[in-house]
Structures are given as structure tokens and as C-alpha cells.
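Okay, here's the structure, questions in a sec.
Every protein chain but one is kept in place in this view of the complex.
Up next, subunit A:
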Amino acid sequence: MMQDCVEDSSQDPLSTVPVADPAPATMDTKVEKKKPNENVSLADNSLLVDISDALSEKEKVKFTVHTKTTLPEFQKSEFIVVRQHEEFVWLHDRYEENEEYAGYIIPPAPPRPDFDASREKLQRLGEGEGALTREEFLKMKEELEDEYLATFKKTVAMHEVFLQRLAAHPVFRRDSHLRVFLEYEQDLCAKPRGKMDLIGGLVRSMTTTTDEIYLGATVRDVNDFFEQETSFLQEYYSHLKEAVAKVDRMTSKHKEVADAHIKLSSCITQLATREQPPMERFLTKASETFDKCRKIEGRMASDQDLKLADTLRYYMRDAHAAKAVLVRRLRCLAAYEAANRNLEKARAKNKDVHAAEQGQAEACAKFEQLSARAREELIDFRTRRVAAFRKSLIELAELEIKHARSQQELFRKSLQVLRECQ
């Protein structure tokens, strides 16, 4: 049974991870992770994969993939390679196109590292520098750097989880492409996606969708279970997508609310400098309160992002992968039905009957096998989903309560101090 490793705390991008030499001015960041993910519950630790290091330079992120294994298929027991995002996508595509895995939900490829938003914000901050005081500017810069770091840690986590799901899977872990990915020291032949590749990808995804529609229309499904699953997944996927979009908008606005406190704080400080000592103390303390408040609000926003949005996002992608299984199954069914028709024709003409019989038997076996596997996968998907949501929602609630309590306590203490300020 595959274990979904996305929600454990060591995946928490905001958990304290030692950061080596952040040089945010040039957006080159290294993140070191000390220990491999231990939440992979396997009977054995025969294949452990983690991303021990990551370096971001300009357009590219380089992930250091670290493997520790006891499996004989590998040449060494512990080794490291450096991979870029495109090579992860290459690996994912190899699984997708492998017919043996047709009935399986392939772990979705990690999303492309996207620092555009952060970079844009930093640039805008630089341009608007004149309008801000030195203090405001530094605080905003600090916020943006934190945001960038969080995005970075998240992308590392997503790439790591992808590999770990593969490594933990009893069938996927044996794949030769995975071995190559983990071991082969040279660059894989995956080139950065040029325009043609992107268009190719677009065309591919378009054909998948038309496949869905076409097949759905012409091939009647023999099984109620799959009928239900198909309509459920269609609907669920689109709702998930919607929910992700809305939660993202909400959390980004929440961050802006947090940032708005910076200006408030700074103006109160300015006011303080023009006042007599008692009032000055009062206002300075008030300003500090707002500053602390801002930090807590920021944490509230990022925890919502982490626990709610990311969970939704992950399952959205998983739902998409599950839909792909259904499409593959339908294709297989279409092939099965074609083999049936072929056999009928052969019997009618009494020509190549044996070959047709064999073809039909193979198609049937393939279809049955795929269906059985798919059914298991889809049921498992539901169980995983429910468990993951439960975990995330509980953690979200606990975190939000924690933060709200801190805020409350902050205000309470501040009020106490401020009232004494005479």
C-alpha cells in the first residue's frame, strides 16, 4: 500500500531548517536538509531517497538527490546526483507511457519551480523604494525574502515527495528509469522544454481530454463502479481546482493584510518621535505591538497555504492522475472490444481464427488485470485522500488556534503595558 508522505512535519517548508548562506540579493539560495525523510513506512529501508541540498541560480534550480539503498540492482549503496526539474518530468513521463503501469495512479510530477511572483514583488519593491522609509523598506524586503525562502522549500519538498512515493511503491521502485534517474551521473537526455516540447505537451494534454470525451461517448462501460468513479472524478477535480484558486487568492490577500501592518507600525513610530516622553513610550510600544501582530498574521496566512491550499493542490493533481487511469482503462476497453469484433469477423470468415482468439484472450486478460488494479488504486485514492484531508484539517485548526492565541496574548500583554505607561 502506497504511503502518502506529503503531510509529515519534515516536509513542512517552514519548519526550521538550517539555511546555508542565503544571498537573497541575487536570489541564489541553498537549502540544506540534514536527515532523509523517515516517514516512509516500509517494512524495510531498502531504498531511501531524499533531496539533501538544493541550489537556486537565476532560472534554474538544481536538486541534489541523495539515495541510500540495500537493493542489489544499484551499483553503490549510497550516492548522489544532481538533477533539474525537467529531469523529474522526464522520469514521470516514462512511467506515464509504460503500459505495465496503466492501471496505476502515477504520482503526479512536481510543479515547475516558480519564483516569478516573488521576483516580481522584489523588483516592484526596489522600484518603489523612494516612497518608503528605510525601516519600511527593510521590513518589506525581509518579508519578501521569507516568502521566497518558503516557496523554495516548498518546491524542494514537492520534488522530494514525488521521488519518495516512487521509491516506496513496491512496483514503481523496480523501474529501470528510476534507477537511471537516481544513479546516472551525467545529465539525462531530457532537455529543457523548448517551445516545441511545450506545444507537444499541450497537444498531448489536449488529446487526453478529447480522448476522455470521445471514449466516454462511444465506449459503454461495463462496470457501474467505473461509471461512478468517472463522473465523481470529473466533478471532484474541477471543484478542487476552483477551491485551490480561491484559497490561493485568500492567502495571498492575507499576506498583504500582514504587510499593511508595516506601514501602520512605521507611521506610529514617526508620530512617537514628535511627542513628549510618556506619549513617546506609549506610541513606540504600540508600534512594536503592530509589528509583532504582523508576524503572527503572516504565519496564519502561510499555515493556511500549507495545510489547506497545498493539500487541495496535491489532491487535485492526484485526481488528475486518477482520471488518467480511467482514460487508459477506457482505451484498453476499446482495444478489448476491437479484439472481440476481430474475433467475430475471423469466425465469420473462418480465417486466422486462432490468432484472433489469442488476440482476444490477451486483450481480455489485459483489460481485466488493468481494471482490477485500477479499482484498487481508485479505492486507495479515496482512503488516502480522506486520511490526508483529516490530518491537514486537524493540523490547520490547531495551528490557527495557536496563532490566534498568540495574537490574543500579544494584545493582552500590550494593553497591560500600555495602560501602565504614563
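The criterion applied here is as follows: a residue touches a chain if its C-beta (ideal position, glycine included) is under 8 Å from a C-beta of that chain, and two chains touch if they have at least 3 such contacts; residues count from 1.
By our rule, contacts and distances are computed from a predicted model.
Student: For the chain that is missing from this picture, which UniProt protein name fits: "ER membrane protein complex subunit 3", "Ciliary neurotrophic factor receptor subunit alpha", "PX domain-containing protein" or "Diamine acetyltransferase 2-like"?
Tutor: "PX domain-containing protein"
Student: Among the options A:L71, A:V257 or A:A338, which residue touches the chain absent from this view?
Tutor: Reading the full complex, the residue touching the unseen chain is A:V257.
Student: Spell out the interface residues on subunit A facing the chain that's missing from view.
Tutor: Touching the chain left out of view, subunit A contributes residues 232, 235-236, 239-240, 242-243, 245-247, 249-250, 253-254, 256-257, 260-261, 263-264, 266-268, 270-271, 274-276, 279, 282-283, 286, 289, 293, 382, 385-386, 389-390, 393-394, 396-398, 400-401, 404-405, 407-408, 411-412, 414-415, 418-419.
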